[in-house]
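The complex appears here minus one protein chain, its other protein chains still in place.
Think of it as A, B and C in the order they're written, each chain with its own count starting at 1.
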Amino acid sequence: MAKIPRSNENDYTQEMSQTRREFIETETGAPLSHLGHYSIPPATLSGNIENFAGVAQVPVGFAGPMVVNGEHAKGEFYVPMATTEGTLVASYSRGMRLTREAGGVTTTVIDDAMQRAPMFAFADAREALAFGKWVTQHFDGIKAASDATTSVGRLRDIEQYAASKLRWLRFNYTCGDAAGQNMVSKATKAGCEWILANYPGKVEHFVLAANLDTDKKHSHLNSLHTRGKRVVAEVTLPKKLMTEIMHCPPEALFKQRQYSNMGALMAGSVSNGAHFANGITAMFIACGQDVANVAESSAGFTYAEITPNGDYYFSVTIPSLIVATYGGGTGLATQNECLNVLGCTGQGKVNKFAEIVAATVLCGDLSLASAVVADEWVSSHERLGRNR
Amino acid sequence: MAKIPRSNENDYTQEMSQTRREFIETETGAPLSHLGHYSIPPATLSGNIENFAGVAQVPVGFAGPMVVNGEHAKGEFYVPMATTEGTLVASYSRGMRLTREAGGVTTTVIDDAMQRAPMFAFADAREALAFGKWVTQHFDGIKAASDATTSVGRLRDIEQYAASKLRWLRFNYTCGDAAGQNMVSKATKAGCEWILANYPGKVEHFVLAANLDTDKKHSHLNSLHTRGKRVVAEVTLPKKLMTEIMHCPPEALFKQRQYSNMGALMAGSVSNGAHFANGITAMFIACGQDVANVAESSAGFTYAEITPNGDYYFSVTIPSLIVATYGGGTGLATQNECLNVLGCTGQGKVNKFAEIVAATVLCGDLSLASAVVADEWVSSHERLGRNR
Amino acid sequence: MAKIPRSNENDYTQEMSQTRREFIETETGAPLSHLGHYSIPPATLSGNIENFAGVAQVPVGFAGPMVVNGEHAKGEFYVPMATTEGTLVASYSRGMRLTREAGGVTTTVIDDAMQRAPMFAFADAREALAFGKWVTQHFDGIKAASDATTSVGRLRDIEQYAASKLRWLRFNYTCGDAAGQNMVSKATKAGCEWILANYPGKVEHFVLAANLDTDKKHSHLNSLHTRGKRVVAEVTLPKKLMTEIMHCPPEALFKQRQYSNMGALMAGSVSNGAHFANGITAMFIACGQDVANVAESSAGFTYAEITPNGDYYFSVTIPSLIVATYGGGTGLATQNECLNVLGCTGQGKVNKFAEIVAATVLCGDLSLASAVVADEWVSSHERLGRNR
Partner (left out) sequence: MAKIPRSNENDYTQEMSQTRREFIETETGAPLSHLGHYSIPPATLSGNIENFAGVAQVPVGFAGPMVVNGEHAKGEFYVPMATTEGTLVASYSRGMRLTREAGGVTTTVIDDAMQRAPMFAFADAREALAFGKWVTQHFDGIKAASDATTSVGRLRDIEQYAASKLRWLRFNYTCGDAAGQNMVSKATKAGCEWILANYPGKVEHFVLAANLDTDKKHSHLNSLHTRGKRVVAEVTLPKKLMTEIMHCPPEALFKQRQYSNMGALMAGSVSNGAHFANGITAMFIACGQDVANVAESSAGFTYAEITPNGDYYFSVTIPSLIVATYGGGTGLATQNECLNVLGCTGQGKVNKFAEIVAATVLCGDLSLASAVVADEWVSSHERLGRNR
C-alpha cells in the first residue's frame, strides 16, 4: 500500500498539492480536475491541514439583510452561508425579512467559558474529597500556572464534579477572540502539572481529559454551564405582521411550539428548537469556524410567549456556541472575506459574531416553524430544492 | 435597506454571482477577491443554494491509506477530509496506520431508516388510542399512498409514540442512495393525506412535524432506533502493536476508556466516544453531504474489551449516520470528485460510503485516545497546529 | 459479629418474629416496643420478606372522593394514601374536589408491557446482525418456550437494540393482574434457553439482564416504550371553576406550566410534571405495590392547553406505571383492605387500579400547580405541616 507523498522540507506548496492529487488520481483512477482549482496560497495552510491537496468548493449565498440590535452587533447584516442544501438560504432570508419588519433581532451574550476537564483518581472517595478542598484553597496557584501559558486565555474558575474515587476539575477560561480549545488544553495541562507538583496527597492517576468537558459532542452539562458563548436572540413579532407576511397567526405558531416542545421532550432531544444546525453550519463553513463544533453548538432552547396584546415573543438560547474571529480557519482567504462582510475581522469581534449567528438561528427557526404551520414546507422544497 | 439582487430569468449565472459579490462589496465595504474564484458552473447549483455569490474554499487533505473489511467497502481507501483544524488529518492518518497494521477495520451497516414523524391530536387519549389501532390496521393503504410519491423511497414501518391526547407516527423509509429527508417529507405528507381522507374518526389537529423525528438535532430516540444508517466499525489491535506503534498498552487504553465512560455518563453526553464529529464533519464537507447533519450523526457509542489474550477490541457504533451518494451536494464538482476517490459514485454506493465514514471515525477515536494516554496530545497540537 | 436468628423449620412465626426483635434489642440496645404490634399473621409473609421481625406502621389517610371516568375505573373513589408527609393527603383531596366539580377525571390505559432484556454478545457486529434476523424469524419458537413457563404471562413481541457486537432483546409481555417482573424473568430465561439451544451460530456470551430493561430505575427507553401500564389521565377545567375554587385563572396556570416545562427541560428532568411521586408512593405503600418501582413509575409527561373557550385542558401521562392487584404485597392484610376499598381485588382489576392511580396523580399535580400559582404553597405547609 502506497503512502501519501509528503515533503520534509516544505509540504505547503503548489507542487506538493499537485503531487498529491496526481498520486490520488493514479492510485484510485479518479480524476481531480476541480479539487486543484483554488486561490488560497498553500503556504498559508500550515497549521490548518496536513496532506493538503486542494479545496472543497462549497457554494456560498448571502441571506438578508438582517437587522440586529445586539450589544456588539448593531445594524444591518448580509449573512454568508455555505451550503449545498436547496431552500436553506431562501428560508433564512424569509425569516430575516420577517424580523426586519418587526424592528430586528435583539441579541445578548450572557455567558462565556471554554474548558478542559482533567480527571484525578485517588485511593478512595475520602481522599478525592480532600483533594477537592485543597484545589479550592489553591486556586490562585493553579491560575498562575495556567495563565502563564497564554497571553489571551484567563482561568475564570474551576468547577468540581465527583463520583466514586474520581474527581473532575472543569477549568473555565475566557479566550479573547479565539475559540480556545487548544489554548485551554495547554493552560490546563500547566495548571495540572502545578497541582501534581504541589499537592501533598497521593494522586493515583491523572488524565488531561476524560469526556466530561465534553469536546466535539453535546452534553447536558455544557447546556447548563456554557461552552463557548451562551447567546440569546429575541424578537417580538406583531400580530398583524405574522398574519400578513407569514400567513400564520401567533396562536397557530404558539400551538405548533407546544406540540414541538412535547415532541422534543418525548424524543429526548438535545434541543426543542427546529433546526439550529442548518444556519450554524452554513455560517461556520463560510466563516472559517471549526465546523465539527456543530455537534455542540447546534443544541439549545427555544422559548415563546403570546404577549398580553396578542403578539408573538420568540427566543432562541444557544448555550454552547463555539466561535472565533481569530485563529483556526478564520484567517483563510474566503473565510476571512466572509467574516469581513460581517465586520467581524480585527480585535474584539467574537461576541459580535456570536450575536449575528444567534440572530440568524432565530430567523431560520421562525421561518421553518411558520412554514410548517402554513403548510408551505414540502411544496417550497419541491419548488426550490431537488427531490432527494 | 437594500435587497440582495436576484434575476427572475436565470439566477444561476456567472453574471449574477458577480453582481451579488459587487453588491455585497458596495454595501459592506468588504472586498471579495477570493470568494469568486471557483470552477463549478453556476448552472449546476440550482437546487443547492439561493443567492449564489461564490464558494468557500475549504482545504482538503487526504488521510490514509485505510484498510476496510466491510460488506460494501472492501480494500484500501484514501480519505478526503475538508477542514481548517490543524493535526486533524495527521491524527486520523495515524489511526489508519494503526488499524492497517492490525489488518484493517471491519464495518457493518446494521440498520437503515429515514423518517418523518407527523403528529395527530384528538379530543382525548382514548380517541388517540383508537386512531393508533386504525393506523396499524391500515398500514397497506398508507404505504401505497406514501410510496406512490417516490420511485426510490419505500415505507418500511410506522412506529407510534403517545402522550396525552397526542399521537406521533414515526414513518420509517429506506431511501436508496439518497439521504432522503425531503423524499420522506413528501411521502409522509401523502401518507397523512390518505389517513386524513380515510380515517372515520375526528382528528382535531394534524401537523407534518413536531420535533419527534428529530431532524437536525440529536435525540435519544434516534440513537435507539436509527436515523440514516446505523453502522458499526470494529478492530482488534494486537497487544504488541499497541505498545510499539501507539506507545500505549491495551490496559492503559482500556483504563482511559473506563474514565471516559464515567465522564460521559456524568456529563450527560450524547456520546461516550472521543471526537466522532471531527472525522464526520471533514468527510461530509469534502463529499457533499448535508453538513448540518453532523448534529445528529456525530453521536454514538464506543465499546471496548481486553480480549482473553490481551489484545484490544475496539468498536464505534454510529446510530444516525445520515449519508448520501446521490442528491444534495453529492453531484457538485469537487464533492463528486472526492466521492469518486472513494469509489462511491454511481448507483448502490451509499452503504459503502457509510462504512468508510464509520471506519474513519474509529481510526480517529483510536488515535486521539491513544494520544491522550501517551500524553502526546498537547505537544502534538503545538507542533502541528496553531496556538489558538 | 452475631448472626440474625433464623429457624430452619418455620421462620414465619410469632416466636421467630419476637426472637429476632429481642436479638436486635440485645445487640443494639434499642427497644422495639411498637415494631411488634401488628395483626398480620406471620405465616402469610413467606414469599414477601425474610428475617421478619415486625411491621412499620405507616399512617394511612383517605383522600377524595375522586370521580373517575375511566374505561375500567368508573365512579367515585376514596383513595388510601400511606404517608408521613403533612399536607399531602389534604393537597390531593383539594385536587380531587376540583376535578370532581369539573365532572371527573377521564383515564385510559394506552399500552401494557412488562419486560426483561437479555443481552447476547458475538464475535462481531455482523454476527450480531445475523442473530437478530434469526430471532425475528423464530419468534414463534421463542414465544412457545417463554409462554410455557407461566399460565398468565404472554410474550407480545421482542424489540431489538444493537451496538457494537452486542444485541439486546427486549421481551415484552402482558402479565394479567400481576406486575410481572419475576414472571417475565423466568419466561425470558426459558426463551433464551430455547434460543441458545437452537441458534445455529455462535453466541460468545449471554446474560439475562444488562441494564437495558431497565428495572428499578428510570430510563428514556421505558418512557418511550412503556414498562407496566402507560396511562393517561385528563380533565378539562371550566374557566369559572378555576377562578372560584382554585383562585387561579387558566392563563396563570398555563403560564406556570410554560415556565415549568422550560425548567424541566433545562434541568434534564425525567418528568415535566410537578410531583407524580407523592401520590404514587402513598398509594403504592397503602395498596401493597412494590414501592421501589416509584423510581420508574414516577416519571412522566404533563400536557396542557387553553381551550378555544378559555377552559384549561390538563393531562398527565405515566409511561411506566408498574402496578399489580395480584401477587407481591397485594394480598397482605392492610394492603388488601385498601385495594378492596378501591374495588380492586379479585380478577381483572389491574387496569382499574392503574386508572385510579393516574387520576390521583393528575389531581395532585393540579393542586400543587395551582397552589404555587396562588402563592398558597409555603403558607399551607406552615399551617398543616411541621417545619422541617
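The rule is simple: contacts are C-beta pairs under 8 Å (C-beta built on N, C-alpha and C of every residue); 3 or more make two chains touch, one makes a residue touch a chain.
Note that the structure is a prediction, hence the values are computed from the model and not measured.
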Visible contact partners (per top-of-document touch definition) of the missing chain:
A, B, C
Contacting the left-out chain: of A:166, A:242, A:333 or A:368, that is A:166
Missing-chain contact, candidates C:89, C:158 or C:359, resolves to C:89
Missing-partner contacts on chain B, residue numbers
220, 223-224, 258, 261-262, 264-266, 268, 272, 301, 303, 305
Interface with the unshown chain - residue positions in chain A
71, 106, 108, 110-111, 124-126, 128-129, 132, 161-166, 220-221, 224, 230, 232, 234, 268, 301, 303, 315, 317, 319
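Quick note on the criterion: only the chains that are shown with their structure count from here on.
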Please identify the chain with the largest separation between its CA centroid and the CA centroid of chain B.
C
Please work out the Cα centroid separation of chain B and chain C, and write it as a whole number of Å.
39
Rounded to the nearest Å, the gap separating the Cα centres of chain A and chain B is 17
Give the residues of chain C that touch two or more other chains, as numbers and ranges in rising order.
220, 224, 268, 301, 303
